[in-house]
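Here's the structure we're looking at; comments come further down.
The chains shown are only part of the set, and none of them has been moved.
We just call them A, B and C in the order they show up, numbering each chain from 1.
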Amino acid sequence: MKTLHTVNKSGQPMALCLRAVATGDSVLLIEDGVYELLSSGKKIEALPDDCSLYVLDVDARARGVSLPEHIKVIGYDDFVALAVDHDNVLSWF
Amino acid sequence: MSQSVCIISTRAPYSGQAAREALDAALVSASYEIPTSLLLMGDGVFQLLKGQETSDIPRKNLSAMLQVLPLYGIETIYVDQVSLDERGLNVEDLHDAITILGQGELPLFIQKHSKALNF
Amino acid sequence: MKFALAVYGAPANSQAPQSALHFARAVVAQGHEIVRLFFYQDGVNTATAIAQPPQDEPDLPNEWQVFIQEHELDAVVCIAAALRRGVVDQAEAERYQLSNHNLRAGYELSGLGQLLDGALMADRLITFGA
């Protein structure tokens, strides 16, 4: 069982996602979730090493959030492909 | 795998309607005789506070709705321990029929259900 | 693969209807099936026929309607959420003796059971929250 977690805000949604994430899951930052890449005490650093972190390109670009090299930047086509590849999608908002 | 549903409710009860609309979803799911769990996380745990008297605000009393859950076969409400701790809530201040999930128990708990719906 | 999509935010106070539309277009483009769209909470405002977005912004209610009709999708608006927010079809307007109705063609008002039903019949449920 692998779950894709989407996070559309920093703050509570990101915190709850991190508590629900399991080994092998993936996390995708969308909408205001992309600000999580900026925050000084980054919550995403608590993500387990074997979890993949993705960010939606249009939402990061709209907000002027520059992207660190280690993160996978994807479009909606990849978002759909990720949903297919995982067994479940959980949305945190 | 036979179907089961986990309703995850993360909002405080009264400012908006999200908490009520999550409970409605749990009741509908249970009334279809789908095994249904209700999991409260984040500000959703405020729904559990005892002594809510809502006659002066324009909202249905969610405490009263929680009392009704067993009639639909939802015997316990699952609660994220960390969310309680963060908010300084003690079990004696809360609705009785709850099961607390400690840190690390959430991922497996959610995965036990075939579908999870967030509200 | 079968997808169900749930939308919980309004065009004016959330990005949910737009993110969901982008996602839905990609689902269809990849040959997957959308077995249910469900508009709940403030998401019901996506289905109003009388919004007039400013000219410097896209008209999301119109774009959604075109997409739904083009692909003949099953688009359900939660009736309880819609009534309390003032999104009604002709039948409900008559039932409650309201002065008018404003649900766009292509949508159907129905119960929350359709969300659960969609979640169970689909391989994946994707929720776009407010």
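Convention: a residue touches a chain if its C-beta (ideal position, glycine included) is under 8 Å from a C-beta of that chain, and two chains touch if they have at least 3 such contacts.
Quantities reported herein were computed from a predicted structural model and do not represent experimental measurements.
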**Q.** Number of copies per protein chain type, counted over the whole file
**A.** A x2, B x2, C x2
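Keep this in mind: only the chains that are shown with their structure count from here on.
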Q. Taking each chain's centre as the mean position of its Cα atoms, how many Å separate subunit A from subunit C?
A. 25
Q | Where subunit A touches two or more other chains, by residue | A | 88, 91-93
Q: Would you mind listing the residues of subunit B that make contact with two or more other chains?
A: 115, 118
Q: Note which residues of subunit C are touching subunit B in the complex, please.
A: 6, 8, 40-41, 80-81, 84, 111-113, 115-116, 119-120, 125, 127, 129-130
Q. Residues of subunit A touching subunit C in their complex?
A. 6, 8, 30-31, 58-59, 75-77, 79-81, 83-84, 88-89, 91-93
Q | Residues of subunit A that touch subunit B when the two form their complex | A | 1, 3, 12-13, 15-16, 19-22, 25, 88, 90-93
